[in-house]
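In what follows, a single structure is set out as structure tokens and then discussed.
All protein chains of the complex are present and in place, except for one that has been dropped.
Our next item is chain A:
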Amino acid sequence: MTTLTEKAPAQPAKSAVQQKVAASLARRHRQETLFRFTGLTAVMISLALVALLFINIFSKGLPAFWQASITLDIHFDPAILQISDKPVQQRGESDNAFRERDLAWRSEVGMINFNRIISDALMQVLPDADQHRRQVLRMVTSGERFALRDMVIDDPSIIGQTRRLNLLTDANVDVWLKGNIDRSLPDHQQQLSPIVRQWADELYASGVIQNRFSFALFMNPDSRSSLASAGLAGAFMGSLFMMLIVMLLAVPMGVAAAIYLEEFAPRNKITDLVEVNINNLAAVPSIVFGLLGASVFIGWFNLPMSAPVVGGLVLSLMTLPTVIIATRSTLKAIPPSIRQAALGLGASKMQTIFHHVLPLAIPGILTASILGVAQALGEAAPLLLIGMKSFVASVPATPFEQSTALPVQIFLWQGNELRNFFEARTSAAIIVLLTMMISLNGLAIWLRKKFERRW
């Protein structure tokens, strides 16, 4: 009994704690729910931001892949196209002499007023064209006359014939038809005169002007005079050259460095220093590599400005740490038993690594290099500093020629004065860039999934 009475006073003390707990429990559970909810909100906001970014870019850019183009019956009028015959290399004629004759003929063709051919064709489809002769050519983008010239140069027998061709309309016509400009703006704020706008609407309604897939965007280099036919070909080649250089330089060097540091390097102060250095280099702002390129590659080594070769070197140095770090972690993941087995059977250290460890690491190394190349592909800042910001209207044939790159082209286009047209075209260029990066990353993920081995 005494034990009972002794226990009894303990009861209220315990329940005081319990009461305290019970009293706070509701509040604590509320806090729990709130905390959980906040976390979920953060995840959702982050996901929504990804979605917003992509939807925004795609909704702006996708329409730009289709461009207003006008179908015309172009008559290659012999009265306008008065040119001599295309030169053919004579027997016994030296290459140089022929080339000179050919050049002379080409410049003769270049002197022809192809605009008249286009305006003649336009006159046939445009109502009241006689009263607005000067406005007629505003319908078609100015670069198309060079397309016609090239057709004549390729095949002079076309003269006298009539061909049905799709010509790109002027950028402003495209903007007007897509509604990218406020149609209710007064005349003096419009880019096009009233008659051209009227023509555009009429021809669009009658199907002479249609939105067609824009091959110009992919096939042409950049242009400043004929905005509607400005394309990504030059930038694409520039980026391709740089990716090649990164693959040829950064990947083998990075893999070699990783092998040395992971497998051979003695554990001492110097190795530590190299390691810290590589980790820091991976976090150095990319623009600093641009400064390095500007002062070392261009200033000291006298390499050409704006050339993909310099860009490739700079990007290689930039991606090198990424490749090294990723390759090292791949090598680290390969169990020591593989090495011990090879060494135990009498292989040298070098044979162990190159015959047994490296083959197992190849999927990881591939993934690392693809990610490195993708990183290099998207980088713009260092390229601005080595002169790739300059306008280049040709497709580079070698890495030593002037060129630009996809991200830099995006930078150049977003700054174009004709905002209405280039906002969409820039978004289209971004879609191209993102597609390339996503396919590279997808390839990396696929490789990892396919060859991944858990030890």
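In this text, a contact is a pair of C-beta atoms (placed from the backbone, for glycine too) under 8 Å apart; a residue touches a chain by one contact, two chains touch by 3 or more; residues count from 1.
Please note the rule applied: contacts and distances are computed from a predicted model.
UniProt records the chain missing from this view under the protein name "Phosphate transport system permease protein", selected from "Sarcosine oxidase gamma subunit", "Phosphate transport system permease protein", "Gas vesicle protein GvpJ 1" or "2-hydroxyglutaryl-CoA dehydratase". Listed for chain A, the residues touching the missing chain in the whole complex are 21, 28-29, 31-32, 35-36, 38-43, 45-47, 49-50, 53, 56-57, 60, 252-254, 256-257, 259-261, 264-265, 273-274, 276-281, 283-292, 294-296, 299, 317, 320-321, 324, 348-350, 374, 377-381, 384-385, 387, 389, 407, 410-411, 414, 423, 426-427, 430, 433-434, 437, 441.
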